[in-house]
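Dropping the structure in here first, questions after.
Omission of a single protein chain aside, the complex is shown with its protein chains in their original locations.
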Amino acid sequence: MRSPILDYLDEIIEKTAEVTGGAPADYIPELAAADPDRVAIAMCTVSGTVYAVGDAEDLFTIQSMSKPFAYGLAIEQRGLDEVLEHVGVEPSGDAFNELSLDPENGRPLNPMINAGAITTHSLMCTTDPVDRLLTLIGAMVERPVEVDEKVAASEQSEASRNLGLAYLLDAQGVLASPPQDAVSGYIRQCSTSVTVRDLALMAATLANGGVQPNTGERVLGRRTTRQVLSVMASCGMYDAAGDWFTAVGIPAKSGVAGGIIGVLPGQVGLAVFSPRLDAHGNSARGVKMMELLSEDMDLHLMDPGRPARTAVRARHTRRIGEEDATVLVLEGDLELSTIEMIVDGLVSDPPSTRQVVFDLSRVDEVRDVARRTSSNMTTKLLDEGYEVVVVDPDEVLSGFKDSRGREVTWWTPEQLADASS
Amino acid sequence: MRSPILDYLDEIIEKTAEVTGGAPADYIPELAAADPDRVAIAMCTVSGTVYAVGDAEDLFTIQSMSKPFAYGLAIEQRGLDEVLEHVGVEPSGDAFNELSLDPENGRPLNPMINAGAITTHSLMCTTDPVDRLLTLIGAMVERPVEVDEKVAASEQSEASRNLGLAYLLDAQGVLASPPQDAVSGYIRQCSTSVTVRDLALMAATLANGGVQPNTGERVLGRRTTRQVLSVMASCGMYDAAGDWFTAVGIPAKSGVAGGIIGVLPGQVGLAVFSPRLDAHGNSARGVKMMELLSEDMDLHLMDPGRPARTAVRARHTRRIGEEDATVLVLEGDLELSTIEMIVDGLVSDPPSTRQVVFDLSRVDEVRDVARRTSSNMTTKLLDEGYEVVVVDPDEVLSGFKDSRGREVTWWTPEQLADASS
Amino acid sequence: MRSPILDYLDEIIEKTAEVTGGAPADYIPELAAADPDRVAIAMCTVSGTVYAVGDAEDLFTIQSMSKPFAYGLAIEQRGLDEVLEHVGVEPSGDAFNELSLDPENGRPLNPMINAGAITTHSLMCTTDPVDRLLTLIGAMVERPVEVDEKVAASEQSEASRNLGLAYLLDAQGVLASPPQDAVSGYIRQCSTSVTVRDLALMAATLANGGVQPNTGERVLGRRTTRQVLSVMASCGMYDAAGDWFTAVGIPAKSGVAGGIIGVLPGQVGLAVFSPRLDAHGNSARGVKMMELLSEDMDLHLMDPGRPARTAVRARHTRRIGEEDATVLVLEGDLELSTIEMIVDGLVSDPPSTRQVVFDLSRVDEVRDVARRTSSNMTTKLLDEGYEVVVVDPDEVLSGFKDSRGREVTWWTPEQLADASS
Partner (left out) sequence: MRSPILDYLDEIIEKTAEVTGGAPADYIPELAAADPDRVAIAMCTVSGTVYAVGDAEDLFTIQSMSKPFAYGLAIEQRGLDEVLEHVGVEPSGDAFNELSLDPENGRPLNPMINAGAITTHSLMCTTDPVDRLLTLIGAMVERPVEVDEKVAASEQSEASRNLGLAYLLDAQGVLASPPQDAVSGYIRQCSTSVTVRDLALMAATLANGGVQPNTGERVLGRRTTRQVLSVMASCGMYDAAGDWFTAVGIPAKSGVAGGIIGVLPGQVGLAVFSPRLDAHGNSARGVKMMELLSEDMDLHLMDPGRPARTAVRARHTRRIGEEDATVLVLEGDLELSTIEMIVDGLVSDPPSTRQVVFDLSRVDEVRDVARRTSSNMTTKLLDEGYEVVVVDPDEVLSGFKDSRGREVTWWTPEQLADASS
C-alpha cells in the first residue's frame, strides 16, 4: 500500500506544473546545461522516515544550501563567539553576491550571503575543510557524498566575483585562510552532489536539534543547530527574507542549482528541487511548492497551534490508606504552559488533604522549566506541611528533589492502586 | 501560597539589578522626566493567567509596542493585500526613524519602523482611528485604556522628524490620510497608557491566535495575527533583528518608554518594563530580562522541543465479536508529525485483520493536515477491503469521511469495550 | 545692421530643432500646461551687452536657477562660515529631491539640491526673504521682478515632498525658520518670473565677480560670487555633475521650467530656455544648446587658452641723459604668468646699466600677485645698486614701493621721451 503522504506530495508536483517561468542559473556553464524540467520533493520526519517523489534520485549540486551546514561546522570548530567575530547575523537587503559588510565592524552581515559564506568556509578548519564538511553531510545522509568536480571546475572558471569578495575580506582581516584557497574551497563545498532525499535528511537533522533521526548520532550541537536555524530564519532566503517569513514561515535556504530546504524545528525537514530560478535566484517552482507545503501542513512557526489545554487530566480526592489524599493525574509534556496550569491550580485552590499525589504515568517528557518550577512548588508544599508523593513509572522525573534538596515520596503505580483500592 | 512562578520572576528582577546603563528617551520631555528605576515583568499564558511582579501597576506609554496592534487593526480594516500595497514586510538595516523606502516600489520597508507605522496608522480606518485602536486594546486588557495626553502633547511639540517622514510618504502616494492628521494620530496611538499586566495580556492574545484568553473574544483574525507575529519576528527589534532572533528567538517589540513585549505562539505573552534605553533605543535591562526569560523557559522558536514520540499509545489485535480486529489507541494531538507516524505504521505493517479500529478517546485535537491525511489513508484501507471503525467520544473527528465521501463505522467507547470483552 | 552674434545664436536654435524629446515638468500643473515649443537663447558679456534670440521676452519661472542667487544672498547675510555650518559643498550622486544629508554632520550636502536650497532659503534673512531676493535679482536685471503667484499656488498644492524634506531638516536642527514658512517661501522664490534676457544678465553679473555690468553696482561680494560659482561648478547640474563638467566645462544651473544658465568667469553669462526636460530634469534642448555654445565659443574652463606670451613688448638699452638705461616696455595684464616672465628675464640676464626703466604705458592691470612680486624684485634691484624708474601714466601701479617701503623714481611718458630723445 502506497502512503497517502506520497500521494499528497505527487499532488504538489502536479499543482505546480504550470510554474514554468525562470531559467536555470546561467553564470555557471555546467548548471546552465542541466535539464530544467526535473522536479522532486522529499520530506523527512524527525523520526527519520523519508517520503520522496519525482526525480528524487537525481543528483545536483548543493550550492548555497551548503551554507547553513558549513556555518554549523565552523561553530563546532571555533566556538560561536569566535565565529561571530568574523561574521554577523543581521539580514541584508542587498543581493547575495554583494559584499554587504557591517559598517560598524567590517564583518560580512551574515553567513548566508556569499561574503559571509566564504568567510565561514575559511573558519571551518585549518586543513581539508571540504573533506570535513563532506563527512558531516555524509553522516546526515547515511552515504558518502562527493564533490561534482565538473561543476566545481566550471564555477572556478567564473570565480572573479567571489575572488573579489575574498580579497576584500582578506583586506578587512576577517578571512582565516588565503583568498584563493578560501574561494576554491568554497566552490568545491558548493559543488557537493546531493539528491532531494539527502537534503530532506539534512533538514530533518536540523529539525531534530542536530541528531540524525535514524542513526541517532549527534552531528551538530543543540545550541549550534539552534544558531544555524535562527540565521536561516532571518537571512536564509535572498532579497526577500521578510516576504518569505510571512508567507512560508519556516527557516529555509535555496541553492542556484534549484534546490530549497526548509526546516520545522521538532517536526520535519523538507527539500524541493526544480532548476528554473526566479529573479531572486531562488527556484521559481520550488518556492511555490514550499508555499503549498507550508500552507497545507500548518507549518508556519507563527501559527499558535491549538489553544493549550490543561495537563491535569484529573484531580480528585481519594481515600488512601488511613486518610484522604489529593491525586493529580497529569499527562502529555510538562513544559512552560502546562506546568503553569498545574501550579496555578494548586496555588489558587490549595489541597485540603495532607497527602498530595502527582501521577506522572501518562507524562511523556518534563522540560527544564517544568522541573525547576516543580521543585519550587514542592518546596512550598513541604513548607506548608503537605506530603508530596510522586508516581513516575517511566522515570521522567528521576532524581527529582525540592529546591532545598529535600526528598519526596516515590510510589509505583501499583502502590497507588493498592493504596486507593 | 504564592506561586513559584512569581518567585521566579522576582529572581529575574534581582538578577538584572546590575543593568543600570542607558538613559530614558530624552527627545520626548515627558519621558525624560520619568523615574528611570522602575522595573516590572508580567507573563500571561494562553489560558489567561497573568503573573506580574515589580511595578506592575505603573502606567507608562505603549510607544512602538502599539505598532503590531495597529498593523493588525489595519489588516482587519483593509485586508492584507491592500495593506501590503502600502507597507512592505522586509527587515531594514537602518535606524527606526529613517525613511527606509523600498527602492523598487517606494513603500516603507515594514510596519515596525516609524515610516511604516505612520502609514499603517493612516490605514486603520477613516474616522477616529485612535479610538478604534483603544477599543481593540481595551478588549485585550479587559479594561478601558486611555491616551496619556500630556505625553502626546510633549511628543507633538517634537514631531518634526515624523512630520518629515509623513510628508515624504504623502509625496510617495502611500499615505491614506493627510500628513498632519496621520502624525498627530500616530503620536496619540503611541501615547496609549498601559501597564506590564496589560501588555502581557495583549501579547498573550497574539500568542493565542487573536483570541483573548479570558473572555474568549476573537479580537484579531488568525491569519492577521500570524502576519503580525511574522513581522514582529523579522522586523520587530530595531537595528538588531538578526541578533535578537538568534539570542532570544521569539517575536518581540520594544517601545521607547521602556517596555518590551514578546510572544511565544501557542504558549505565552511576556512583557517587561525598565525605562533606561540602550544605543538601539531598546530598554537595556528589558533586553537582559527577556534573554533570561527565553533561556530559562525554553522559549526559543528554533529549539526542536522533544524528539517527537509516536501518537500510537498501543496497537494490538483483539477478538471483537466474531473476528479479530486491529485496534490502534491514539493519544495527544494529531498533527503533521504524529499522523505521519500512524500512517507510516499502517503502510509498512498493514493490518492482518479485516476490521481496523481507531480509538480516539485520548486524542485532544485533530489538525487539518491530520484530518486530510486520515481521509486519504481511509480511502486506501477501504479500497483494500478493510472496515474502518472510529471511536471518538469527544467528537474530535466529527463529520469525518474518506476522501471519496464514504462513511466509516462509528462506535462509542462502550461499544468497543462490550465488543472486545 | 544685425549683429553676426545674433545670427550665430539663431543658428544654434536651428541646429537643435530636432531635439524634441522629453516633456515639460508634469508634477507642477501650471508648468505642465506651458507651451513646450518655446525656445530662446541670451548671452550677456561682462561689459553688459545682451544678445537674445527666440522667445526672448517670454516669462517663465526661474525654479532651481534661483538657488545660486539665494545662496549668494544667504552668504551676504550670514557670512560664509555660518552658512557652511548649515549646508555643505559636496556633490551628491542622488537625485535633486533626495534628502542627501552628510552622514558625518547631518547637513544637506550642497545648496543646489532641494534640501540644501530650502535650508539656504531659511538662511537668507529673518523677514521677507523672498522680497529681498527679488530686490537682488531686480538689481541684476535692471527691472522689478515678481513672483508668478499662479505657479507658486500650483506648486504649493504639490509641496509634500519639500515639506517632508523641510521637517526632516528641522528635526536635524539645520533649518533657520519654521518648516512650513521655509517651504512656502522657497516655492515663491522658485516662482520668480524671468526671461532669458534677465537670466543672461544675472549670469553675467556672476561672470563679472558680482558687479552688474551696466549699472556697475556691486550686488554680491567678490568672494561670495566665487563661492557661488564654485558650487555651481561642482554641484550645479543634477545627477550628472561630472558629465556636464567634462562636456560643457562651465558652471551652470538648470530649472524645471526649462531654463539653464551658464557662467564663464570674466567673460560671459549665458541663458537658454526650452521646456521639455530629459530624464535628469534638465531642459533636453537646452543642454544641447549649451554644449554647442561651449564648443563653438571655446568656453571650456579646462582649455588652456593660448600658450602665454611675454608681457615684455621690448627690452632695449637706450641713452637717457648722461648714461645708458635699460628700458622694459610692458603690455597687457600683469598676472602670475606674465610677471614671472619679466622677473625671470631680469634674474637670468641682469641689466648692465644702473638705471632700469619699466614703461607701464601699455599695461592694463596689475594683479596682486604681480604687485607683490614686483615689490620683491625691486628690493633686489635696489639692494644691488640699481635705480628703478617707473613710467605709469594710467596709474596702474599707484602707491607702489619696494618690499621694505622704499620709493622708486616716477617718470611721466614725456619725461621718458625727453630723456631718451
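Per-chain numbering from 1; labels A, B and C assigned in written order.
Keep in mind that, in the parts below, a residue touches a chain if its C-beta (ideal position, glycine included) is under 8 Å from a C-beta of that chain, and two chains touch if they have at least 3 such contacts.
Being a predicted model, the structure only gives us computed values, none of them experimental.
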Where does the absent chain touch, in terms of which shown chains it meets? A, C
For the chain left off this view, which of C:N214, C:S337, C:T353 or C:Q415 is in contact with it? C:S337
Write down which of A:L6, A:L163, A:V312 or A:A419 is the residue touching the left-out chain. A:L163
Check the options C:A34, C:V53, C:V89 or C:V219 and report the residue that touches the missing chain. C:V89
For subunit C, which residues reach the chain that was dropped from this view? 1-5, 7-8, 45-47, 49, 88-93, 109-110, 207-209, 211, 222, 225-227, 229-231, 233-235, 240-243, 245-246, 249, 251, 264-268, 296-309, 332-333, 335-337, 340-341, 343-344, 346-347, 350, 364-365, 367-369, 372-373, 376-377, 379-380, 384
Hidden partner interface residues of subunit A, rising order: 99, 160-161, 163-171, 179
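The rule we apply is simple: only the chains that are shown with their structure count from here on.
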Based on which chains are in contact, what kind of graph results: line, ring, star, complete or other? line
Where the centre means the average of the CA atoms, what chain is farthest from subunit B? C
Could you grab the centroid distance between subunit A and subunit C? Build each centroid from C-alpha atoms only and quote it in angstrom. 67
Take the average of all CA coordinates in subunit B, do the same for subunit C, and state the distance between these two points in whole angstrom. 64
Of all residues in subunit B, which are in touch with two or more distinct other chains? none
